[in-house]
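Below is a structure I'd like to ask you about.
Only one protein chain is missing from this complex, and each of the others stays in its spot.
Order as written gives the chain letters A and B; numbering starts at 1 within each chain.
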Amino acid sequence: MTQVILFNVLNGLIVGAFYALMALGLSLILNLSGVINFAHGGFLALGAYLAYSLAPYLGFWGGLALAPFLTAALGLIIERVLIRRLYGRDPLYSLLLTFGLAFIFQDALRFLWGAQSVPYQIPGWLASPLSASLFFLTGYRVFMVVIVALAVTALFLILGYTRLGIRIRAGTLDLDTVSVLGVNVRVLRNLNFGLGIYLAGLAGVLAAGMLGLSPTIGDTLIMPSFVAIIVGGLGSLPGTLAGGLLIGIASGLTAVFLPAGTEAVIYVMMALVLMVRPHGLFGDAGRLR
Amino acid sequence: MKNLEGRIGTIILWLLLLTAPYWMPLFGGYTGLGTRVLVLALAAMSVNFLLGFTGVLSFGHAAFFGLGAYGAGMTIKYIYASTMLGLAIGVLVGILGAMIIGAMIVRLRGVYFAMVTIAFGQVFYFVAFRWSSLTGGDDGLTGWKRVPLDLGVTQIDILHNDIAFYYLVLVCVAVCSAAMALLLRSPFGRTLLAIRENERRARFLGIPVDKHIWMSFVCSAAFCSVAGALYAYLDNFVDPRAFRWEQSGDFVIMAVLGGMRSFWGPLIGAAVFVVLQDKISSVTDYWMSILGLLFVLAVVFFPRGVLGVVKRKQGL
Partner (left out) sequence: MSLLDVRDVSRHFGSLVAVDHVSFKVEPGELRAVIGPNGAGKTTFFNLISGLFPPSSGSILLDGQDITTVPAHRRVGLGISRTFQITEIFPELTVRDNLLIPVESAAGLRLRPWISRADRVKVADRVQELLESGGLADKAERLAGELSHGDQRATEIMMSLALQPRLLLLDEPTAGMGDQETRDVVRVIRNLHKKEGLSIVLIEHDMRVIFHLADRIMVLAEGAVLADGTPAEIAADERVQAAYLGSAE
């Protein structure tokens, strides 16, 4: 029993790290630009497929390194060409725009790479279990957590210590003031969007190694990411991270006792959090409106 | 003048709707398609009650659409085979769901409100998906049929006669839209407009904003669950996709496509949406991306919707 619980908690943590990675990207974009990016799942799938297509030439590592950047580049272009037009308007419009984009993404991926799911090759030494007693803990799972941890650390270092990061954080608090201080808000939002999409692309490559590839791979992951943001607290990136890990562990634990409830439990958590703290665990109450 | 034009427009609209089963075949349509337009139009109008007339964006109305659908289908399958009883129970379940969810989210606004409504919609999706012994799971709820209406003196066979079913749906749409129109013209409806226009001003006129948003949310969900129940009757079938966020998104798109500041806009939007979907999906497998492209173009270039553009052209 302990073994089973341990397995599920660890598993939940891994899944949670994954949700967090995706939710952080969504949260960055939401906080600075007020856009809910429904196409995030599409970008994630694109990252996965790009890595898949690059792997024959560049190998697993080349794909892992390059695919997220290519995904982010497309993100920069889409922000520049489409999303930017809607910043001044009611948030409804950007939401519908990304909703439409999500549809387009799904069909485009299906067109380019086929509707069938395909396996994604990972290096042999990562695929084998770490030890006989911890048979479930493959090297790849550990590897995933390490990469997520590195990415999250890098993100917080960027936000904390680089000029771009400090401006993003300032813009999140008060965009008007940042603009008056001479920061080019359009460029800032563009780069911030790219940063968020980079995280989606990275999440995609990692997911491909665990789940295989299919055009709808992002669909099952985007809702838990929304929940991670809501539970963690609106406007707080550390909150988003914590929210992702929390719901991951919660669904892992539920898998032990009530397997049918693994998906529903995160929404129950969300409801509980909203009842007690409408602005989320680490959120800023002023952002509710 | 404006009022007169509006009235003429409404009369023409109703004449078209009343005669639809007879003129639609001339343009390659069929009765089922018309019924589908009406059902989805009602759902889009209910979403627009909240979006266009209260200023609150729900991206999770599929929850109430699905509750209405499952409520109606399961009533007929498990409790008692009556079309009207199914409808009534479906709507009650939808209202109950909206009262509970609404109470948890009325303090949120804007994109955050939208995001939380999306997430709540998913709960019902997973319940319907997982609880397959009761709901049929992914295969959907089957093994039941809508029942002919028994009016005592006579029966109306809405089961086998598609045209009769069309008129039943039209009656429901008429009743619901009349109720919405009356609500919007009442003092209560005006407080909703006030909230849409300027929440702070509304509060300082003595209107408890959160409470009124909650009430509007519940009203809107009630109408949406009527649409859901009718949707289940349409194919004598309902599956968990009725609960999905894509479904909610479709409703919002229909409302915006038609013009969310106009009462009948969502109906136009639904007609455009359903007919396009029907035509494009018969030509290509990639109809989703074409619809997606349409959304993107509509949002970027015609944010005021079809009716909005028409009105502007006329200089109104």
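The rule is simple: contacts are C-beta pairs under 8 Å (C-beta built on N, C-alpha and C of every residue); 3 or more make two chains touch, one makes a residue touch a chain.
Note that the structure is a prediction, hence the values are computed from the model and not measured.
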I'd like to know which visible chains would be in contact with the absent chain if the whole complex were considered.
B
Please identify which residue in B:Gly9, B:Gly28, B:Gly143 or B:Pro208 touches the non-displayed chain.
B:Pro208
In the complete assembly, which of B:Met24, B:Ala72 or B:Ala194 touches the absent chain?
B:Ala194
Chain B residues touching the omitted chain (full complex):
182-183, 186-191, 193-194, 197-198, 200-209, 212
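Methods note: only the chains that are shown with their structure count from here on.
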Chain A to chain B, mean C-alpha position gap in Å, rounds to 32
The chain B residues in contact with chain A across the complex are 51, 57, 59, 104-105, 107-112, 114-116, 118-120, 122-123, 126-127, 129-131, 245, 249, 252-253, 256, 286, 288-289, 291-296, 299-300, 303
Interface with chain B, chain A side, in the complex: residues 30, 34-36, 38, 82, 85-86, 89, 91-93, 95-97, 99-104, 106-108, 110-111, 223, 226-227, 229-230, 234, 260-261, 263-264, 267-268, 270-271, 274-275, 278, 287-289
